[in-house]
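In this view, the complex is presented without one of its protein chains, the others remaining in place.
Order as written gives the chain letters A and B; numbering starts at 1 within each chain.
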Amino acid sequence: MLLPKFDFHEPKTLNEACQILAAYGVKAKLIAGGTDLMVNMKKKILSPEQVISISRIGELKKLDTSGDSIRIGSCFTVADLSTSDAIQKHLSALGEGAKNLGTPLIRNLATIGGNLGSARPAADLPPALMAYGAQVVLNSLSGERTLSLDKFFMGPGFTAAKPDEILSEIQIPSLPPHSGAGYINIGVRKGQDCNLVNVASFIALDTDGTIRNARIVMGCVGPIPLRASSAEKMLIGQKPESALFSRAGAAASLDSTPIDDFRGTAAYKRDMVGVLTRRTLDIAFREATHRQ
Amino acid sequence: MKKLIQLTINDQHYEVAVEPNQTLVDLLRYQLGLTGTKKGCEMGDCGSCTVILDGKAVNSCLVLALQADGRSIQTIEGLETGEGLHPVQEAFVEKGAIQCGFCSSGMILSAKNLLDQKSNPSETEIRRALAGNLCRCTGYQKIIEAVKSVPQAN
Partner (left out) sequence: MSEYTVINSRAVRVDTPDKATGKAVFIDDMTMPGMLYGALLQSPLAHARIVSIDTSKARNLPGVKSVVTAAEAGLVKYGVSPARYDETLFCHEKVRYVGDDIAAVAAVDMETALKAVSLIDVVYEELPAVFTIEEAMKAGAPVLHDNYPGNICAEVHSEFGNVEEALADCDLIKTTTFQNKRQDAAFIEPQGCIASYDLSGNLTLYSSTQVPHYVQRTVAMVLKLPVGKVRVIKPYVGAGFGIKASANPLELSACLLSMKTGKPVKMNYNREQVFQYGRARHQFTHTMTTGVKKDGTIMALKHLCYLDGGAYSSFGIATVYYAGSLLGGPYKLPNMKYDGYRIYNNKPACGAMRGHGGVAARACWEQQLDMIAEELKISPIELRLKNMMVAGDVTCNDLNMSSLGMKECIEAVKDGSEWTAKKGKLPKGKGIGMACGFFVSGAGYPIYRSDTFHGTVIVKLTEDGGTALVYTASAEIGQGSDTTFAMIAAEALGIRLEDVRLESGDTDFGVDLGAYSSRQTLMTGHAVKEAAEDARRQVLEVLAKELNVPVENMDIKNSLIEFKQENVDFTGLRTRYSKEHRGWNDNPADGPLTFREASRMAYLSKGSIVGTGKYKPPELGGKYKGATVGTSPAYGCSAQIAEVTVDEETGQITVDRITDAHDCGLAINVTSVEGQMEGSVSMGLGEALFEEVKFDNKGHVINADLAEYKIPTMLDMPQIKTIIVESNEPNGPFGAKEVGEGAIMPTIPAILNAVYDAIGVRIHELPMTPERVYLAIQEAKKGKTS
């Protein structure tokens, strides 16, 4: 299987990368782990004339938990996310997404930035990141801007990043006390599966134990990861308990917009949104009660 | 246009000219004669192209040869010691964990990579670590027995 012909660039700094990208614009594609781009090039879905590798840029690989927000470089690998103690401690739902992404071999190459930038509706990292209220930092020659992940995804394969912008960092604001999150994905088999439905839930509890804040993000059931808004509204001010979570699940089902495709029917996906919402709310609640 | 790259494969230094659109697996197999790494799908689904790149097991069909510049790679050919089979290879042979052999190079390297990072892994840890290496012959049963049987330094 042959790849299309292209020129290859391997900038050493983010600035250098921005310069090269500015020169070629839409004729160029960024490559980090390559697990998405390489497959698309082999399938002849993409044939960029220029390929710019950012995988050697050290500043893009850092994980910084020292400040108010957790900052993850876009080239931090999914494998490192899945084994990082800091991620497990602070962003367990993200860790769960990372553990379930692809295969161990893919995880050693794949990056958090790539999983966001490729904007696949079934991707494993966006739901948890959105549930945590993450933002992305986009760099270009003209400067840097920060964008909420809620506004980043535009459609399957499309993001709000401009052709000359590089996703350099993901920032997650520090989490309030008594908050927790959960992530579950289901497919057909247990290993190496493309998700049929995935859901991440985040809740933050008030001092009286009621739900102060909730974010429920559903993947695979729309062109982009969707917030289950009516489910979230239903939870605010309520005391967390099983029946409430079930009702939230039913509401989330109605918030979802799955389609029939060769992987499964819309009806099944809708029902699974309900089940996974309830289950991830359970996980989030358990974590919230344990977190100081 | 080809570019000259330097890389270390199985502790041996190589200098080779490669095309930008050449994959690492094709470089290994067709240019360097290291045919032990196999191609089963070329899409990163089967794991038969697994090599260890800077200490991490990866699908070499998804890595560009240029991305391997300056890096260190271990292929199946690099496992044998001067005295014979590597303990992981020995275990696979002893326990009957190889039938057609096409997945074996990748499977053995993934297993070795796991054992390099974790000694005495549980069955669950073995299954998780090798989930990216597909085998259609063995049902994985004897592969797990083989990995469990590799003598581990305490």
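Operating definition for what follows: a residue touches a chain if its C-beta (ideal position, glycine included) is under 8 Å from a C-beta of that chain, and two chains touch if they have at least 3 such contacts.
As the structure is a computational prediction, the values presented were derived from the model and not from experiment.
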{"item": "Among B:Leu27, B:Ile73, B:Cys103 or B:Val150, residue touching the chain not depicted", "value": "B:Cys103"}
{"item": "Full-complex contact with the absent chain, from B:Ile5, B:Val18, B:Cys46 or B:Val150", "value": "B:Cys46"}
{"item": "Selected from B:Thr8, B:Thr35, B:Ser72 or B:Ser149 as touching the chain missing from the view", "value": "B:Thr35"}
{"item": "Which of A:Cys18, A:Ala134 or A:Met272 contacts the chain that the document leaves out", "value": "A:Met272"}
{"item": "Chain not shown, touching residues in chain A", "value": "1-2, 103, 186, 188-194, 196, 262-265, 268, 271-272, 275"}
{"item": "In chain B, positions touching the absent partner", "value": "29, 34-43, 45-46, 48, 75-77, 79-80, 85, 89, 92-96, 98-105, 108, 126-128, 130-144"}
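In the analysis below, only the chains that are shown with their structure count from here on.
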{"item": "Interface residues, chain B side, partner chain A - complex", "value": "3, 19-23, 42-45, 47, 50, 53, 56-59, 61-64, 66-67, 69, 110, 128-133"}
{"item": "Parts of chain A lying in touch with chain B, wherever the complex brings them together", "value": "1-8, 10, 31, 33-35, 38-39, 42, 51, 53, 55, 79, 102-106, 108-109, 191-192"}
